[in-house]
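A single protein chain has been removed from this complex, and every other one stays in its place.
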Amino acid sequence: MRLLTGNDLKTGAVIWWTGRDWSLHVEDAADVGEAGEAILQAEEGTRRVNTPYIIDGSETPDGPRPAHIKDRIRALGPTVRPDLTLKPADPAAGDWVI
Amino acid sequence: MYQYDRYDQAMVDARVEDFRDQTRRRIAGELTEDQFKPLRLKNGLYLQLHAYMLRVAIPYGTFNSRQMRKLADIARKYDRGYGHFTTRQNIQYNWIKLEEAPDLLAELATVEMHAIQTSGESIRNISADQYAGAAADEICDPRPWAELLRQATTFHPEFSYLPRKFKIAVISSKEDRAALRWHDCALRIVRNEAGEEGFEVYAGGGMGRTPFIAYQIRDFLPSGQIFSYLQAILRVWNMHARRDNIHKQRMKILVHDLGEEEFRRQVEEQFAHFLTLGTDFPQAEYDRIAAYFAPPPFESGLSDDIDLSDPDFALWVDRQVIAHKTPGYAIANISLKPVGGIPGDISAEQMDLVADLAERYSFDEIRATHAQNLVLPHVRKADLYTVWQALDAAGLADANLDLVTDIIACPGLDYCSLANARSIPIAQKIAERFADATRQRDIGELKIKISGCINACGHHHAGQIGILGVDRKGTENYQLLLGGSGAEDTSQAKITGPGFDEEGIVDAVERTIERYRELRTDGERFLDTYRRVGMDPFKEAIYG
Partner (left out) sequence: MAEAALRFRNDDPVEEPAVTLDAFLEQAGASAVRIEAGDDPRRLIPQLGRVKLVEVGFPRFRDGRGFSTARVLREAGYDGEIRAEGDILVDLIFFMRRCGFDSFAPQAPLNRADVDAALSRYEYVYQHAADGAVPIWKLRHG
């Protein structure tokens, strides 16, 4: 699957395109398929997202999983500070990244 | 330390409003990201993996308790309760919002701080010896020159859109505690036979993708001419560097392409021209600045004895405390490398504690080091025990200065959008493997430096043991390098062979260290043994 991601322009937070809107959670990310580039162009103009780009990902029971470790770290947070991630209470979250 | 006058304050205040307007224009869509990026970088604001990251300048690594408390406040108010001290004596915050950055900079300006030129293709923070003004071996305090040059290079109209970044270091001792020859330009204050003060000038060093060690291009430059000389260097580079390939635009590339002789010739030609302009800063300005760096009111008649009956305190003194030039005083190093912790990170609460200790016990002065640690430069020996107890309670009293667990590591893939691999977990695993204090002291001086990508912010080229994280077919992989040095015996580390995974690199480091222990002769550090026996015995141990 193809996921559209970037950083929120004003806050810098990692965001994922859900098909209609931007979410902080990769679980909400939609497969943008062939339409990805067009959505990216349109969204750049709205000034909500900064430097958006399209990545590969796979469908899993836990939701979309970015193909590259860098984007999984973006999705969750720094592996060395679980308390600062989106899932501070989940001891398995780090494994999902690696 | 230096204090702003109304002119300095006006400069940082104007800069805040400048950036506030640029941010407004970006958010309103009047500036594209392509246009805004160089502008925000000139204010130290990166877009990193998780958020914007702000790099705040700590000029030549010197700051005071008021500033440290403000840094703590900022960590709490604008970030997530902590900061990170960098390999260039600055501090970074990882969770900044663009829309709040102008207010953050405005708050910094109230305590004479800023983020000017800490990133981008600018003249960056000028680094200096972290023991300046306290060390017994310096000719004079190098920081007045660092401050003078800071001002001279701030908002320089000709040199604000350079081919790449430009890093300067200034020291005044034979021992090099600032890694001079890894800088684009470095100065060592010396005296000639007539007793006049001047600089040895080095140029063309740098790490990154293609590391180079600087040449010495001048034995003696009269110190009053330094601004002319520096502009000459910058103009030669600004005019002639390549602009087509970002990886070939650092001055070290031009210096290497031209060769030492030709580069020196061109610089001297420009220098002769700049001298005719008569725009050097006068002695009166140097004297004005130097007055701020006069020694604090040290007491006399203090005892040089330290009660070492507490064994943990004794270990800390042995490792962390350095001789001060004034009797009765000492330099106290604060470790930001607790075993298992994140190298260089410090919580807001710890910042407040260090501020209190500095104010009460160190003439209100703190230093940041390029090894990502801190220093209290002027502590009475009689106060060391109290200071240590407070540091110990706050987790800041590891006695590991320059030992195997005093690792320099960049933020790596956990934080940085440029990274290929995580560096912090490697630092943690190595530190945990060698946590035993007796084992650490037995190994002795061993400077490990870890970078998460070839940009080398972890300075792995200068590591006695260097580790470089790479991306190998989508997985993190780590190369091992040996024999680098950032001291006056500057050398570049060499790769050992094929890389390792996350577990493998720790084992490889351990095998390297064990081989060193087998081969060392009396008093040899790891680096000495490596230089004596070469790479082969280590390769055998590592790869079998």
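Letters A and B mark the chains as written, and numbering starts fresh at 1 in each.
The rule we apply is simple: a residue touches a chain if its C-beta (ideal position, glycine included) is under 8 Å from a C-beta of that chain, and two chains touch if they have at least 3 such contacts.
All values reported here derive from a predicted model rather than from experimental measurement.
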*Which of the chains on display does the removed chain touch in the whole complex?*
B
*Return the single residue from B:235, B:324, B:367 or B:515 that touches the missing chain.*
B:235
_Of the residues B:285, B:445, B:471 or B:507, I need the one that contacts the missing chain._
B:285
_For subunit B, the residues touching the chain missing from this view_ = 5, 7-8, 10-11, 14, 17-18, 21-22, 35, 38-39, 121, 151-152, 154-163, 227, 235, 238-239, 243, 273, 277, 279, 281-282, 284-285, 288
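What we mean here is this: only the chains that are shown with their structure count from here on.
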*How about subunit B: which of its residues touch subunit A in the complex?*
26-29, 33, 47-52, 80, 95-99, 342, 413-415, 417, 419, 422, 424-425, 428, 474-476
*Contact residues on subunit A for subunit B in the complex?*
7, 9-14, 45, 47, 50-51, 67-70, 73-74, 77-81, 84
